[in-house]
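Partial view: only certain chains, each at its native spot in the assembly.
First chain written, first letter: the chains are A, B, C and D, and each begins at residue 1.
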Amino acid sequence: MILNCVAYEHGHKLADIGTGDIAHWLARPDAFVWVALLDPSAEELAQMQREFGLHELAVEDALKGHQRPKIEEYGDMVFVVMHLVEPHDDELLVGEVAVFVGKNFVLSARRRSERGFLGVRERCEREPLLLERGAGFVLYALMDAVVDRYFPIIELFEAELEGIEEKIFLPGSARGNIERLYDLKHSTSVLRHAAAPLLEMLGKLHGGRVPAAFVSTQEYFRDVHDHLARINGSIDTIRDTIGTAIQVNLSMVAIEESETTKRLAAWAAIFAVSTAMAGIWGMNFEVMPELKWRYGYPAALGAIVFAALLLYRRFRKVGWL
Amino acid sequence: MILNCVAYEHGHKLADIGTGDIAHWLARPDAFVWVALLDPSAEELAQMQREFGLHELAVEDALKGHQRPKIEEYGDMVFVVMHLVEPHDDELLVGEVAVFVGKNFVLSARRRSERGFLGVRERCEREPLLLERGAGFVLYALMDAVVDRYFPIIELFEAELEGIEEKIFLPGSARGNIERLYDLKHSTSVLRHAAAPLLEMLGKLHGGRVPAAFVSTQEYFRDVHDHLARINGSIDTIRDTIGTAIQVNLSMVAIEESETTKRLAAWAAIFAVSTAMAGIWGMNFEVMPELKWRYGYPAALGAIVFAALLLYRRFRKVGWL
Amino acid sequence: MILNCVAYEHGHKLADIGTGDIAHWLARPDAFVWVALLDPSAEELAQMQREFGLHELAVEDALKGHQRPKIEEYGDMVFVVMHLVEPHDDELLVGEVAVFVGKNFVLSARRRSERGFLGVRERCEREPLLLERGAGFVLYALMDAVVDRYFPIIELFEAELEGIEEKIFLPGSARGNIERLYDLKHSTSVLRHAAAPLLEMLGKLHGGRVPAAFVSTQEYFRDVHDHLARINGSIDTIRDTIGTAIQVNLSMVAIEESETTKRLAAWAAIFAVSTAMAGIWGMNFEVMPELKWRYGYPAALGAIVFAALLLYRRFRKVGWL
Amino acid sequence: MILNCVAYEHGHKLADIGTGDIAHWLARPDAFVWVALLDPSAEELAQMQREFGLHELAVEDALKGHQRPKIEEYGDMVFVVMHLVEPHDDELLVGEVAVFVGKNFVLSARRRSERGFLGVRERCEREPLLLERGAGFVLYALMDAVVDRYFPIIELFEAELEGIEEKIFLPGSARGNIERLYDLKHSTSVLRHAAAPLLEMLGKLHGGRVPAAFVSTQEYFRDVHDHLARINGSIDTIRDTIGTAIQVNLSMVAIEESETTKRLAAWAAIFAVSTAMAGIWGMNFEVMPELKWRYGYPAALGAIVFAALLLYRRFRKVGWL
């Protein structure tokens, strides 16, 4: 589906145009065309390929989807794939946007994503001075929007991690913690797959040797690079903390287990002593003088209770109870 | 065994030729020859060495097999070894294909593999415009086919991992999980040995300085590079997840153990109290008034049951039972 | 808030100036202006942007705060973000200082930090020979001050780690140790985020190719680089030691648990033997000759005590008690 | 001890020569001299130093032994140290061979090794076309022989690892497994110390910038490089697998422990119930009607057995027994 197809000149919108008129507008020296597709069909992409002269491998990637994020040069053209990560009921949905950027056109094709880039277009149109820089600036604006949407997800992760950390030293919560830690690790993998390859490849658009269309926007892409580096750093820290938390959780289980064993041992000892003493006075020897005593029974009970209390205090002191 | 020996010109098949005629066809300026061998004998390889002027070290590698995947230049010629990974009854079979690529010939030698590349040849012959690019494109087509066959194996791994993950927090499944995780790790090693060295060496065929025969197909090899990077990324994620899962599994065993110990402790305590009380009333003191009471026995039973229930409720509340 | 706004020439302070006069002083060939802001508002930054011709992206970073430490070049200007890490009641507060350095000006904007850089300015003014080197030297002085404040935090960490290590082999302290180790790991992350990106980027100000304003201060920045490398090395060692300590702590829990189990087993055995013996002499067989013996009872007690002692000594010997 | 001292020309052996004649033969433009020493004394090395003009640091290394494998250039000369790893009764013996290679000589000094390189010399002499390439080819032949001897050791490791893996999920074998895994890790370290530094340094003899004497043998050294890369890959995989196996082994111990605890808990419960019931009917209350019943005793036994069976079935069902 074609969402928008607009021609711009000197940073200003000229007109919404039909796809058939693209060639006409591309011919104007200072104009550029910005087309946005949503879940494009093979036919639509084939048409765009003809209009803009796109490379077949890039078109195939945009059509098949499920690509790794990447920035590739095909001659004058730059082809960018980014992951769109959207939280949705405790899960992260991963969509994709493929962007073809030429000297005088930008074509974006979005897939499996609910949230569009209309706001990006509007913001660009409000700043003609920047938009005047052309297709490179549009790519920056799109990329900046995609990357900015990663930050709230990092915050989700950090909130979840803090939630787990609050309970990590709480007895009896080990099972829940470990499940949540495992799920969180999974989620961080999703975002890392979105951010890390992009970071790695972004050097192509700033720094050393960049394509002509991006020379004047280098500092903007460095800014995106910087954001991605921050996101990657946060993910690494979260993942490292998860690793430590899993270890700590295991330690806490072992410590709890150890305390249970001690308590068990202590009570077992107390009752074992009581039972052994009762057993002794339950023996059937004929000559057991204390059995004949008037206060033998209360004395025996007293002895048993005394022994139990003695042990109890002892165990208390060493911290087993 | 020689599977095919075909001469091509301008992207079109000229003829199936005999191995004796190879020299004749190689002499034609625009023709190239594509030979496919299966489990070649030393003699067959020696003959090919003479026809195409192959380097002895490359021939030796193709003959001995069990090589690491690699891409090597011998003067004008490029020598490529790839692993063929085929799932077979819960196991992965690893075959090999060695490809010699010269200016005007391609020679592939397949070993220990059930699935051939006939489909690749047919697809190439249906696209003369691409095949016209010559030997470099044929190498791409073969490489692309090999790498594409790695994807279903990644999916197998992911399915297996998901199967394990569904049971990882299930009490009593730890033993099975750990065995499956260990086996899965083994399997990922096999695929990693196939994909990682290839990825590392593929930079020789695109990007900076590439051999003359591959200049026009650079973008295709970058595409293969991209696929391999995706495969490597997936393997790394799977292996990382396996590591975490093994740790989590150990935690679950410890948690279960801890719960068993608590339950054991609780029941032991309940019966220890009962036994101790019964033991006390089983003592043989002469003066134990309650033994003479009419309802002493039911009262004693009641006391024992009451004590047991009290403990039971207590343990329930703290979650030990 | 504007803290200071001073013009310097040939290493000497000329005057406290108003922000309106900045342009006037910048016009003097050998003068430079050093402005210090605290928690600057958007308006103040906008004014500075106009006065000094700052890049919008850099200004935006300084305004939003929460940046990753970085050193970026915008044309002639260098933009630096550093984290200020200040210990505060068992916690580390992280502030930020953004520094814009041009050929003839330095503008620093500090946020969320209690401790200022007045001392740095005073020390610079006392050494005109160094201050004469201009804006580059001022940046060095600020950076040196920031980095020097990291060292006491490293010492805090090392003291805390030593405190934990003293108790790590002490029975019964596992729970406290693991909590402290986990918290310490968190704290080291904070400092690492401050120091590591700076170290990585400092190469831009010394070594190979440095901006013109920093050529004469290269050796000073290398010195800062060296300090940061030392800090990073210390953090890495602390983190590595924390990892080992967590493992060792788990081992200690397991060892303690093992010892408790042995002790439990030993006492359980001693009382089980006593109870079993008492139970036997409590059986109601008619013909049990020893029950009739005059000293049967003391003999039985003796036998029980003897058996218990025997076991006790045995367990002592093997180290279970 | 001098094993051999032979002069070659155009790939053919000229004569066994005395050490005194070396200078004479070195003077012939196309000849080269190949000397092999075993456990050389300081005097022998000093003599060789004079004959061939060896660098004192290299001679010192060859004399002292216990070097790290390395490839060093001293002006025109290349100095190579390789480890010889020989299996010997469950242990790996590590010998050393130092090789000095000049434009027209090869001097090898072997230490602490049982197996010589006579076979290498014979094979070289049988292939004059290759030997004609001179000292560089001889170095390749020696290096290839050394590296080829690492492969059977890898196979030993893999066999040992498979042997352990067969028992890793077998109850009761944890102690033996962990000892064998620890020993195997040690052994892999030995081979890694032999192979890894060599791999790292081999780039000096092929690829970019190589010494004059090695230009024509580049492809041979790349082949050795490839073998070493394969060996290193195998070692890494084995070490990684050992790491996982140690973790898995620990998990298996924990799982077994958990099962033992459950079984213990189950039997303890069954007997605790029996004992408690018997204790109740052993109480001495006067009014306990069931004690008077004719079939009270068998009924009581029946009740006890019934309760025990009930529990037994219950535990069976939940898998504790």
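Operating definition for what follows: contacts are C-beta pairs under 8 Å (C-beta built on N, C-alpha and C of every residue); 3 or more make two chains touch, one makes a residue touch a chain.
Fair warning: this is a prediction, and the values are worked out from it, not measured in the lab.
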Problem set entry | Copy count of the single sequence across the entire complex, 4 present | 5
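Methods note: only the chains that are shown with their structure count from here on.
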For this session: Could you work out how many touching-chain steps separate chain B from chain C at minimum?
Result: 2
For this session: Please decide if copies chain A and chain C contact each other with the same set of residue positions, more than half shared, or with different positions, and reply same or different.
Result: different
For this session: Return the distance between the CA-based centres of chain B and chain D, expressed in whole Å.
Result: 25
Exercise. Any idea how many Å lie between the Cα centroids of chain A and chain D?
Worked result: 40
Problem set entry | chain D: positions in contact with at least two other chains | 282
Exercise. Viewed as a graph of touching chains, is the assembly arranged as a line, ring, star, complete set, or other?
Worked result: line
For this session: So, with touch as defined above, which chain pairs make the list?
Result: A-B, A-C, B-D
Seminar exercise, completed: Counting only contacts in the complex, chain B reaches chain A at residues 168-169, 219-220, 222-223, 226, 229-230, 233, 237, 240-241, 244-245, 247-248, 250-252, 254-255, 257-258, 261-262, 264-265, 268-269, 272-273, 275-276, 279-280, 282-288, 319
Exercise. Residues of chain A touching chain B in their complex?
Worked result: 55, 57, 67-68, 70, 72, 74, 172, 174-175, 178-179, 181-182, 185-186, 189, 193, 197, 243, 246-247, 249-250, 253-254, 256-257, 260-261, 263-264, 267-268, 271-272, 274-275, 278-279, 281-284, 288, 290-297, 300-301, 304
